[in-house]
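Removed from the display is one protein chain of the complex; every other protein chain stays in position.
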């Protein structure tokens, strides 16, 4: 197994599109699950969807949770406060860039610390 | 009018979901267009879609173009090399965070320089 | 504070938030994403529904259920923030059918602490905290000054809290937002009243109203 990745976004489409990208770089070896949008399918975040997505991605090797914006961060944090687990890590990273970096590194079989810091280091990458 | 925003992503879903988010923060005042995926609807980038999305977003006030990853950057740059326009700016920013910042600022009626730097400054924001 | 008052407070809050939905949304339109009224109305509506189907033994259980409902039913930042605050309030209250005004005040402060721990906002960041923190301080001060257990003391303290929340809310106008979506606006967030501080005032006002009757 490898470290799983949970994408928490205000938009179901955004999360699903990013998951497709991650599958392309990481193949099927990395579990990528999504919590996109609110309970009723609109824009927003859902405590229940986040909790379920973390459950699905969980493996013995741990999970990194990547939130897109404000309330994704807060709701994910509320979920983790309620269900604390040292193998589930909320990560501060640019959403798309951090997720791609995490997926690439997770696919190599790297451990939770390594995957989490690869996502965080994406803040320091530049594109042009 | 206000500065327009072009989202260039490897995934049509990712770009469309992000556009929905931007509409929520910026309302209808900001033109947000997308070039998502390859010509045939798969994952990738399309020269033609990028060129068209820039054309649609263009207003007298200028356009910022935000690419997600590697080949989005390169293809967008190739489009701009071919169709140079001082009012169309390729911006180096984290995709989601930079786009939200740009949309919020564009909605205030800010000028091209201000919108572009608000997106670039998103590299320095943190979430946790 | 007993179960009846706890229920009456949340009911009054739900009414006020329903009546002010458009006002809150238009405040959020100026510096956010135009959903704060909808978020709060949905959340407190869901709290009303959840409480209608439950038989909590004490006020602590009422607030814990309300908090859990807010966390999971509101799609915006205000959901986990208010939700954590109400959960912490509920958990901080001693067991039993009734708690005194001092214990309730300590619970309100536990709620503030949880909200600050979750959201990381400091006073002056133009958030919920700018109405909530002075409200708790005023509640404590009123209780210290006028003393009094029972609902007489609580009613006076709640009135003081609502007044301080209103003042804190108005004081957000000249502030620059440093947390939440409004912070994207930088200096342009100045001159607008914070939506979350406004809903906080409505919630404390609902407490004062419920405790007065």
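The letters A, B and C name the chains in turn, as written, and every chain counts its residues from 1.
Note that in this section a residue touches a chain if its C-beta (ideal position, glycine included) is under 8 Å from a C-beta of that chain, and two chains touch if they have at least 3 such contacts.
Note that the coordinates shown come from a computational prediction; the quantities given were computed from them, not determined experimentally.
Peer 1: Which displayed chains does the hidden chain touch?
Peer 2: Within the full complex, the chain not displayed touches A, B.
Peer 1: Given the full complex, what residues of chain B touch the hidden partner chain?
Peer 2: 10, 37-39, 42-48, 69-71, 74-75, 77-78, 81
Peer 1: Tell me which stretches of chain A touch the chain missing from the display.
Peer 2: 24-25, 27, 100-101, 104-105, 108, 118, 128
Keep this in mind: only the chains that are shown with their structure count from here on.
Peer 1: Quick check: how many Å separate the C-alpha centres of chain A and chain C?
Peer 2: 31
Peer 1: Distance from the CA centroid of chain A to that of chain B, rounded to the nearest Å?
Peer 2: 23
Peer 1: Could you list the positions in chain B whose residues touch two or more of the other chains?
Peer 2: Each of 24, 100, 128 in chain B touches at least two other chains.
Peer 1: Listing for chain C: what residues touch at least two other chains?
Peer 2: Each of 35, 181 in chain C touches at least two other chains.
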